[in-house]
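Only one protein chain is missing from this complex, and each of the others stays in its spot.
Here is chain A:
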Amino acid sequence: AGVVKAEDYTLPAYVDRRDVPLPEVAFVRELSAQQKALKEKEKAAWSALSTQEKVELYRIKFNETYAEMNKGTNEWKTILGGVLFFLGLTGVILIWQKHFMYGAIPHTFSEEWLSAQTKRMLDMRVNPVEGVSAQWDFDKNEWKK
């Protein structure tokens, strides 16, 4: 048995749903004496009802207005905050690792090596179609603009 008392789902029930404009039953079942009097007044001409009375009649029939039903929550802010927090935490962990754990990178990443390596790639015409050798102007000896 669940925690919330729910009625048998085969009985007519009230729902606030965009696609169910006319729920099976009214929201308020047991009317107070004041509400009963209002219901009597409803049987007469509606122009005699004040705005406040019309709203009261609406609230007897329905729980939420469409506007209330459709309004969003602020849940997205919580989710976004959580995501950014964990991204940041991951970043902190990565920075810590780089600083405290990892050793030196190979000597082939030095500026001197990389420029010699790039020159060699161009000399060998590596990827000449759309890759690095296609982006170098061999006549002018400079990168293509």
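Note that in this section contacts are C-beta pairs under 8 Å (C-beta built on N, C-alpha and C of every residue); 3 or more make two chains touch, one makes a residue touch a chain; residues count from 1.
We take it that contacts and distances are computed from a predicted model.
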| item | value |
| --- | --- |
| Listed names "Pyruvate dehydrogenase E1 component subunit alpha", "Coiled-coil and C2 domain containing 2A", "Dynein axonemal intermediate chain 1" or "Cytochrome c oxidase subunit 2", with the criterion being the UniProt name of the chain not displayed | "Cytochrome c oxidase subunit 2" |
| Absent chain, residues of chain A that touch it | 18-20, 70, 106-108, 112-113, 116-117, 119-121, 124-132, 134 |
